[in-house]
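Only a single protein chain was left out; the remaining protein chains are all shown in position.
Let's turn to subunit A:
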């Protein structure tokens, strides 16, 4: 495994297999009375979040703590970053405190790559702009694999705001890597430019018609409509989006009855996903959350438990 986890491109199929295998054991730890393993005792991890995120940050925090690491959360709001300090200075300052790993979220695509170039310690990308969110993709694929068995040849639909979605960008990479047959669906205004050549190279399909894709799907991943990024006219009204692309009660009936429904959260109920779908028996939204902790424990373990760079083997 590579030193950093910045993108799904950093992981081979074997690496993903090893991460899933460890995550399965970590899942068992969540059911124990004592949810603690000593693997990262004495190691310190900083969660450096330049962008708000409660669930990803707390998921990493729990994962680190259950592995006995000391976890420190720094939110850029109210920190020196908001006083005008450069990214490089902020990162070098916190790492100068002697930490062993950095989990980072930033609103700029590529920020984690940039930071990894400055540091000797492992950097884990917890979401960078519209670029990647590798641990989310890992937990989605892991959740699906537990539900469906092997992903080889399984038809998976990813529906929603593709343009702004790092979940989609990492997700499509891992799912095609694991052999799934992925179709991405979005209104034309939310289809990233240049997706035609990308989908051709990576081997996934694109569609504007959700109703024709859903009946074939073995699983469907709904993406959040990112209201905070919707400054322009991507669609006329929320109602129109729901009618065209939301997982409504009517569309729920199109799905195979056992096809898992995924959503990375937080859900806009009534916008991209109806309450009936969010609470349906095949909804795995909460499985994704618990898998998230197991996956992040697995990632932290594989990147941080071994020897530091320069430490004697």
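Note that contacts are C-beta pairs under 8 Å (C-beta built on N, C-alpha and C of every residue); 3 or more make two chains touch, one makes a residue touch a chain; residues count from 1.
We adopt the following convention: contacts and distances are computed from a predicted model.
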**Asked** The hidden chain: which UniProt name fits, "Multiple sugar transport system permease protein", "Flagellar filament outer layer protein Flaa", "Bifunctional protein PyrR" or "Protein-methionine-sulfoxide reductase catalytic subunit MsrP"?
**Response** "Bifunctional protein PyrR"
**Item:** Option from A:9, A:25 or A:52 whose C-beta touches the chain left out
**Value:** A:25
**Asked** Contacts of subunit A with the missing chain: which residues?
**Response** 18, 21-22, 25, 28, 32-34, 36-39, 67, 301-302, 305-308, 311-313
